[in-house]
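Have a look at this one.
Here the complex is missing a single protein chain, while all its other protein chains stay put.
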Amino acid sequence: MNAPSVSADLGSQLITLMAALMLVLQLLLVVENRVLTGIRLYAIQSLFLAGIAGVVAFFNNAVDVYIVAALTVLGKVVFLPWLLNRQVRRIQIVQEIEPLFNAPTAMLVCGGLTLLGYIVARPFTGLERLGNNTLAIAITLVLTGFFLMFNRRKALTQVLALLTVENGVMLAAIALTTYGMPLVVEFGIFFDVLVAVMILGILVYRIRESFASMDTSKLNQLKG
Amino acid sequence: MSLDLPDVVLQTVLLLLLAPLVSGCVKNWKAKLQNRRGPPVWQVYADLLKFFRKDVVISEHASWVFSCAPYVVFVAALLAGLLVPMATARAPLSLFGDVLALVGLLALGRFFLALGGLDPGSAFGGMGSSREMTIAAVAEPALMLAIFTVAIAAGSTDLSRIVQFAQSPDWKWFNPTHVMAFAALFIVLLAETGRIPVDNPATHLELTMIHEAMLLEYSGRYLALMKWGASIKQLVLMTLLVNIFFPVGLAAAGPRAVALGVLIYAAKLLALAAAVVIVETTNAKLRLFRVPDLLSAAFSLGTLALLSTFLFQ
Amino acid sequence: MPVDAILSAAPLKFALLCYVAGAFAGLVFFRFERAATLLSFGCAALASLCGLAVCAAALAGGMAAANPSFDLLPSLVPWMQFTVRLDPLGAFFGLVVSLLGLAISVYSLGYARGFYGRKNVGVLGAFFNALLLATTLVFLSGNAFFFLIAWEIMALTAYCLVSFEHEKDEARNAGVLFFVMSHLGTGCLILGFLLLFQASGGYGFDGFHALGDAMSPGKRDAAFLLFLVGFGVKAGIVPLHIWLPSAHPVAPSNVSAFMSGVMIKAGIYGLARAFFDFLGPPPGWWGVTVLSLGVISAVLGVLYALMEHDLKRLLAYHSIENIGIILMGLGAALMFLHSGHPVLAALALIAGLYHTINHAVFKALLFLGAGAVLHATHTRNMEEMGGLAKRMRWTALFFLVGAVAISALPPLNGFVSEWLTYQALLQGFGTTASLVRIMFPISGAMLALTGALAAACFVKAFGITFLAQPRGEHAAQAQEAPFTMLLGQGILTAACVFLGLFPTVFLKLLDPLTQQLTGEKLSGQLTAANGLALSNGALSGGTVSMLGIAFAGLALLAAPLVLRGLFAARAKTRLAPTWDCGQPGLTPRMEYTATGFSKPIRMIFKALFRPRREMQREYDFSPYFATTLRFESHVEEVFQTRIYRPLVRQVLRVSRRLRALQAGSIQAYLIYIFLTLLALLIFAL
Partner (left out) sequence: MALLTSIVVVPAAAGLACLLPLPRRILAALNILAFGVALALGVALLRRVLAQDVVTECHEFLYADALSAWMVLLTSAVSLGSALYAGRYVQRDLDDQTITPGRAREFFVLTPLFGAAMFLVVLANNLGVMWAAVEATALSSVLLVALYNRKNSLEAAWKYVMLGSLGLALALLGTVFVYAAACKNTSEPFPSFNWSHLMPLAHQLDPHLLKLAFVLALIGYGTKAGLAPMHTWLPDAHSEAPSPTSAMLSGASLKVAIYALLRFHILTAACLGSGFSRHLLLGFGLLSMLLAPPFILVQRNLKRMLAYSSLEHVGLICTGVALNTPLTIFGALLHMGYHALAKPVLFFAAGNIHQTFHSLQFRAIGSGVVKMLPVTGLLMGLGAVAAVGLPPFGLFFSELTVISGGLAAGQITVSVLILAALIASFCGVLQQLARILPGEPKTGQAHSGRPFDGALAMVLLLGGLLLFSVWLPAPLLRGIHQAAGIIGGRP
């Protein structure tokens, strides 16, 4: 451990706080019906993720992790929200239609998923490394992101949900390891996510053109 | 075992001569019982002779099968006759075939008889063939079961051996097995020889005749062979019945013994013929689709006979 | 005599190569019909001839002969070897295959002409050769893996041949049904062989010999049932037979002949191989099961055959019947082995196997005859035939011989094998004291019923097809088949007669076989009177001599001829119309039909057939003067309507229900994954 213990404690608290805020944002996303707000919520969530990475980098003096944080800010806080915003404007959707589960049920489910996240993460929490206690939140983010994905019907919301799952995974990476993943892997993941979103954007655009709708529940011609 | 040519010739002649006599007797006695005068006993011989001399009229639709059939029917019946012990305890051709071969030969005759019925293309012939084959089919299992019963008891399917076994002290006359087997075989005999209640040999009514329907297109010597063949077949089956179940008086060897044997045999035969006559006069012909009931009764009797060998041994 | 030379591997390899060459020749020359026909079927005939020599020599050489055994191909991996091995059982079936292959190939030289310009004869020849090759290899393979490969290729080529005239829906559906059933059977076989594999640790047949002792009873019984079902499908045992009556008729007739004659015998081969070679001393219920199945198959087969007026379907149902008869022999043999009577077992086995070759010969003969009829009349419907005996004399004669043989009438071969079966059954009564023995005579009685019904059926088949007036235009203009087709039938007719008249000669060939499977050599005991007569093997048993009966019959023919000479010397013969009840104009429409012929039997067994009839009458003023009359009559195929169709319907219904899983909604798909994830996370805790 490079950092002194007091500051490590501070860092740990900061990380926990930010992780908790990520979860709150996630829950907001679950009940939010407006797509543009959703994108903004995602941007803020990603910002917290970058913040966590920054804190880890600061307390561990790890240059690599700074790069990761920077990449996160560039990609997930700036570029992707911009891209999605542009998509939304191009295809003019404002509001998500009725989700599969209504808000109270969704919150209930998310509560259950959070519980599950804690149970799954319990064997690995309480370790001496920085940010380890956020693993439960990371898993919860993954699970609720997943839930969000099938709860919503608009293609863009589903993309957004996928991205939050991705945030959850990255949080888990930080939570479970000292410095996150090796840089080469981080780069790989980063570019994959970027390309994925771009391709998804292309598809969304084409679907919009062909179906005159962004409702994925209309994409049900292929059966059996 | 060896072939004894004189025996063969003797039995052939016996078969040829005795068969029409039995048919004649049955006809005559039946008439008597019905208060008619009836044809003389010898009438059948005269008929056959007459048929032989007549010209033959063949259907223009018929093929070679039509002309072959009478020979096959006749020879098969005759050959079957040579496999059965008649006056002596040994059949002349027992080496060539056992009781199964006998059944097979009779079936061969029937096969060609039915083909001959179909060949001219008349509806009667077809009807007759169809019914004949049907009745034979349902009669066959009963026949086989009855035969099996005695064959199992004798440990052989060889007729000579079966008869010899019947003469041995092991044989019990009123063994329920034999009684039931005899009853089964008797029913089969009625069916196979086209007797009332299965078929009426005297009728030419379109819808009821079976055997006669097949012969409808036959004439001249072909008809003679067919009729003769039929009466030989009847004789063979009756012989089978009397000699298996009443093996008294079967000659061993020597001309005198044989002559005595022939006499006793004729007496037994006539007794059986009388039984047939009584059944024929006291019963009405059954509807075609009731015949299987009768034959299934025969089958049940056969099964019971078999089971009783099992139960009463 | 260079028996050793024949028994070396070379001639066998040559035969197999010939089949391959024939197959390729058919494909290469498919644009030249004559060349393709000549080359492919010529090669097949040559190969069969060669195979015939090899197999006969191997059987004649007995157990002691150094039978060829070699690897056809280098093995891919150690446990899969392409071992070709000529043991007595294989050689016997090889003999059947080769004999029929020869006759059918010769026949096909002429038969294939019917396809010129219509279908690709080269492909037919190629598949035909492949089928022959695969079937031969089925009988000669000495390794379970190789056996299964040959088995599947046999099914595959047979499928292609059944669907050869695939323009007809009937042929396509029949092909699919055949292949599906066959594959279900193969599945059972695979499991069966794997059970053996588990016990022996290898796939070689040598290692499987009498393996049953080393297996637990449960596994042994399982293997028995698996083999019974697996091979039973191919053999066409009721109730696994449903593919047979639809597949055999639609194939080209030469193929039908082969399928009915040989291919279903592959099932018998397998049963014999599995029960007598592999599984060791049988428990009592095996034999009872097999015997009962045999009885059921025989009786139901012939009953359904009687209801057919499609000539080839009729023949196909008769195959089921005869398989039943063969099974009676095998079942009885199993029962005897159980009760410790190897001699009797050998007798029963001989009865079954003798019937196997007999059925192969006469059924192929009948199918070839049916093919010739089909060739001439372009229909399989007997109701449109008739009068062919005058127009196709030789075909009619050959068919008649086949009909007499299959009806088990003396003096032909069918009678001989049924006689042996009867003898085995009769003697079985004394082998056990339990009530089970009642099965023997009852089976015998059922065999008698079968025989009599078969006779009825063939009176109908021959009578309606060949006798009386032609019922259809094609039948009226029918022409005799070409020489090669007649020659093919002639070979089989000769075989029928030979197998009928000289069983004692042929039975010697079965000695090594019974010795292999039951440890007994029987042919010596089965001959009597210097080989003239067949005896049942027991000291006091019955004898029968077909040769004697035939000669006696010929001699007795003197009687009617003498009588004719005596009395009828001056009698004339003249032709006249058939008696028409005084109403002139007897037309073919007034003849008895095939349906009419079998009506009494339909009525007697109506509980089984559940006949339905529909009559529609149109009339102007009185119902007694109908203007048109439509009559339909149906017979229900119980197994199809009561078992298979509901089963298939159920499977399809379940499948359609399952389709709802894939309803097209991505939400649903995500939920599947989500639930799986939750389940696994909880599982991994």
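Each chain gets a letter, A, B and C, in the order it is written, and its residues are counted from 1.
The definition used in the following text is that contacts are C-beta pairs under 8 Å (C-beta built on N, C-alpha and C of every residue); 3 or more make two chains touch, one makes a residue touch a chain.
Bear in mind the structure is a predicted one, so any value in this text is a computation, not a measurement.
> I'd like to know which visible chains would be in contact with the absent chain if the whole complex were considered.
Output: missing chain touches A, C.
> Would you indicate which residue among C:183, C:209 or C:474 is in contact with the undisplayed chain?
That would be C:183, which touches the missing chain.
> Residue by residue, what part of chain A touches the chain that was omitted?
60, 62, 64, 120, 123-124, 142, 146, 149, 155, 158, 162, 165-166, 168-169, 172-173, 176-179, 181-185, 188-189, 191-192, 195-196, 199-200, 202-203, 206-207, 210-211, 216, 219-222, 224
> Even though one chain is hidden, which residues of chain C still touch it in the full complex?
Interface with the chain not displayed, on the chain C side: 73-74, 76-77, 80, 145, 148-149, 152-153, 156, 163, 166-167, 169, 172, 175-176, 179-180, 183-184, 187, 190-191, 194-195, 197-198, 651-652, 654-656, 658-659, 661-662, 666, 668-670, 672-673, 676-677, 680-681, 683-684.
By definition in this document, only the chains that are shown with their structure count from here on.
> Could you draw the chains as nodes, link the ones that touch, and say if you get a line, ring, star, complete or other?
Shape = line; chains linked end to end, path left open.
> Max contacts between which two chains?
If you count contacting C-beta pairs, the leading pair is B-C.
> Taking each chain's centre as its mean C-alpha position, how far apart are chain B and chain C in Å?
35
> Could you list the positions in chain B whose residues touch two or more of the other chains?
As it turns out, chain B has no residue touching two or more other chains.
> Okay, in this complex, where on chain C does chain B touch?
386-387, 389-390, 393, 396, 400, 404, 407-410, 415, 419, 422-423, 426, 429-430, 435, 437-438, 441-442, 444-449, 451-453, 455-456, 458-460, 462-464, 466-469, 528-529, 533, 536, 538, 540-545, 548-549, 552-553, 556-557, 559-560, 563-564, 566-568, 570-580, 586, 588, 590-592, 596-601, 603-604
> Within their complex, state which residues of chain C touch chain A.
Going by the criterion above, the answer is residues 659, 662-667, 670-671, 673-674, 677-678, 681-682, 685.
> Under the touch definition given earlier, write down the residues of chain B that touch chain C in their complex.
Those in contact with chain C are residues 1, 12, 16, 49, 52-66, 70-71, 74-76, 78-79, 82, 93-101, 103-105, 107-108, 110-111, 114-115, 118-127, 129-131, 133-134, 136-145, 148-149, 151-152, 155-158, 161, 216-217, 220-221, 224-225, 288-289, 292, 299, 302-303, 306-307, 310.
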